[in-house]
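Written out below as C-alpha cells is the structure these notes cover.
Of the protein chains in this complex, one is absent; all others appear in place.
Order as written gives the chain letters A and B; numbering starts at 1 within each chain.
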Amino acid sequence: MTTVSVSHFTFTYQHRDQPVLKDVNLTFPDGKISIIAGPSGTGKSTLLKSIAGLYPEFANGDYTGAITIGNQNIKQIPATDFSGLISMMFQNPNQQFTMTNVYDEIQFALENRQLDPAIIPERIDDALKFVNITKLKHRDLAALSGGEKQKVALAIIIAMDSDIILLDEPFASLDRQSRADLLHQLTRLRDQKQKTIILVDHDLSGYEKVVDTFFYLAPGQYQIKQLTPKEVAALLVPFDNAELKAVSFPLPNAGDAADLVLDHCELKQNDTTLLTANQFKFLNNKVTLITGENGIGKSTLFKALTRLFKYQGVITYQQKDIQKIKKKKYLSHVALVFQDAEMQFVNITVEEELALSMQNAVHNHYSKDEINAMLKALQIDGREKQVVYTLSEGQKKKLQIIEMLIMGTDILLMDEPFKGLDINSLATVVEMLRTASQKFGQTIIIISHQLSGLETLFDYHIQFKNRQLAYKEQLL
Amino acid sequence: MNAAIKLFMVIVIGVEISFIQSVPLNLCILAVSCCYLLIKRVSIKSLLYLIIYPIIPATGLLVSQLFYGIQGPIIGWVLFTRLFAYVWLGATFTMTTNIKDLAFTLEQNFRLPSKFAYGVLTAFNLVPRIITEVQTIRHASLMRGVTMQLWSPKLYFKAILAAINWSSDLSQAMISHGFVEDAPRTHVEKTTIRWSDFAIFAFWLILVQVPIFVF
Partner (left out) sequence: MSKRWSLRNIILIALIAIVCGVIFWLTSFIYNALTLILTPIGLAPAANDISLGLWIVAGPLAGAIFKMPGVAIFSEVAGAVVEMFLGDQWGVMNVVSGLIQGAGAELGFAVTGYKKYGHFQLLMGAIFTTLITFTWDWFKNGYSSYGAGLLIFLFIVRFISVWIFSDPIPMAINKLLKRSRAIA
C-alpha cells in the first residue's frame, strides 16, 4: 500500500508569522497520478520536500501534523528503506547533482540503494532509454542545457525505481515535444509499474488525459483541496492550444531598424557547431520570441550576446563590434535575465537587490511607488528582509524580472523568464513587459518553451532550428 | 597502484626531501618522476606546464639564498631543485590518479565513513561550478552597474554564501538519491589493496635512500 496521506499538516518557517500551509488534509491515492497546482510561493515544494522526508531537517522551519505512507508515519520509516519507497525530483535540477557526469550520478544512486553491481549498468541504460537521452550517457552534468538537466534528473528517478515518485515541476524547461513524450511515459509508469506519482506544475497543458486527481492550493487560505471535474475543466481552459495555433506573426521588412546584429557569426560548443548566422537582425523596440528544442543552443546564443561565451565572427551593437565596446558600458545597454535566477543575485536580501537596481538604473523608468506596485501585483511585497535564496523558485523569478526591468537597459534578453510562474502572475508579467516595450521602447528578446497565456505578448517569432535562426509567421 | 598508498608514499618521500639538502637526490627524484609521467603518457602540454609553473617561486628562493644565505649558494640550488622535485613528484600522483579513486579506496579499504569520502568528493565536484560562479557573479554585477574586483570582499562573501546554499542542496541531493549516513552501499568499482602495492611502496622508498649515500 503506497497511499500517501497528509493530516493536519501545518508548516511554519522561522522568522515568519504565518504558516505557509495550515491544517492541510489530503490523500494521494495508490497507483495514480496526482497533480498539485496553485500560485507560486504557496508551499507546494515545501509539501513535497516534507513528504520526501527532507524537511524539516533541511528547512529553517518545522511542521506539525503527520504524513503517512500506507499506515506508517514517515518519521518512523528507517532511512535505508526510504529511498526504495519514495524518490523526489527537485524543482531546480542544478541542485540535485552531486557527481560530475551523468553515468556516475545514476550509479551513485543505485549503489546507495544497494543494488547488485552486476545489474547496475543495465538499469542505467534502461532508465536513459526511457527518457530518450541515451546520447547523454557520458556527458558532464555541468555542460548540459537546462532541459537536458531536467531529463537526466528524471532518468535518475526512473532508475531508482521507488514506489512513490514526487516530481516538482519536472517539465518546466522542456520543449513541447519532449514534454508530450515524457507525459506519456508517466502513464506507462503508472499503468505498467503501478507507481504512485505526485507532481506539481503551473503549465497544465497536456495533463488532461494523464492526471487522475487534481489538487489546488488556494492562495490566502494556506489550504489544498481536491477539485471536482467541473473545477478541473475550468482550470484547464487557459491551457487549450487552439488559440496558439491561430496566432500569426509578421515577418520583418528589410528596412526595419536593428541595433543588435549577428554578422557572419558562428557558435561552437567544443566541436559541434550550434549556430551559423550570416546576417541576422534583432528588431528594435519589439518583443521577440525565440523557440527551439532543448539543447539547440538558445542559452548559448544569449551568453554570446552578453559576452559570456566566446564565438567566431562578429556581433554588432549600433554598428559597433561588441568586443570593442567596454564591457561595463556594453552591459549597460544589453542585459540578460539568466535561466537560473540565483545567478542574477548580487546581494542578500530582497530589499538590497531592489535598491541596487534602483541606484544603478540606466534609465529611470519606474518610480518607487511603481516598483512597490509591481511587487504587490506579483505578490512578493512584504518580503523586503527575506534572504533571496530562501524565496520559492517562482518568487526568485519574479524578483529577477522586476530588478532587471528596473535597470532600464535598451535591450533585455530573457532566458525562460516564465518558468515556474502561475497563470495570474504570468498575465501580470506579460503586462509589465508590454509596458516596457511600448511605453519605454525597450527591445525584449525572450526564450520560452511555455506559450500558453503569452499569445498577446510577442511581436515576432524566431525559430532556432537546424543551426539556423529564422523569423516565422506561425507559433506552432 | 592503490591510490591511498600511492599518496602516502609520495608524501613520505616529499617530507623526506624536505629535510635532506641534496641536489642529486632532488634531480634523481625529478628524473624518475619524469620517466614515470612519460610512461603514463601524460600530455606534453601538462609536462610543459610542470616545467614553467615552478620557475618563478623556485627562482625566488634561489636568488634569496644567493643574497642572504649564510651557508653559500649550494642551499639555493637545493631549494631550486627541491621545488621542481615537489611539483614533479606531486604530478606522479595527481596526473595519474583522480580524487574519485582516492575517495573510493579510503571508503572501501580504509574504513573512512562514507559521509566523509562522499562529502568531500561532492564538494570537490563543485569546483568547476564555483569557478563559473565567481565569473558569473562578476558578470551579473556588471549588468547591475557594479564592478567587482577579484579582491573585493563582497565577491568572496557572495561565493561563500552560495556555497552554504549549495551544501544544503548537495546533502539533500545525496539523500534524495538514496545516500544514508553510515549505511552499507554496494560498489561497482571495487578498489583493492594488494601485496604488490606494499612491495612497490617499499621499493621506491629504499631506492630514494640510495642517492643519499652515493653522493
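Rule of thumb we're sticking to: a residue touches a chain if its C-beta (ideal position, glycine included) is under 8 Å from a C-beta of that chain, and two chains touch if they have at least 3 such contacts.
It should be emphasised that the depicted structure is a prediction, and the values quoted were computed from it without experimental measurement.
Note that of B:105, B:122, B:136 or B:176, the residue touching the chain absent from this view is B:122. Only one of the listed residues, B:109, B:168 or B:186, touches the absent chain: B:168. Residues of chain B in touch with the missing chain: 7, 10-11, 14-15, 18-19, 49, 53-54, 56-57, 59-61, 63-71, 75-76, 78-79, 82-83, 86-91, 93-94, 98-99, 102, 115-116, 118-120, 122-124, 126-127, 130-131, 134, 150-151, 153, 156-157, 159-161, 163-168, 170-171, 174-175, 179, 181.
Here is the rule we use: only the chains that are shown with their structure count from here on.
Chain A and chain B have Cα centroids separated by 38 Å. Partner chain B is touched in their complex by these residues of chain A: 49, 52-54, 58, 79-80, 82-83, 87-88, 90, 94-100, 104-105, 107-117, 120-121, 142, 156, 160, 306, 308, 327-328, 331-332, 335-336, 338, 342-346, 348, 356-357, 359-362, 389, 403-404, 407, 409. Contacts from chain B toward chain A in the complex involve residues 100, 118, 122, 125, 128-129, 132-133, 136-137, 139-147, 158, 161-162, 165-166, 168-181, 183-188, 190.
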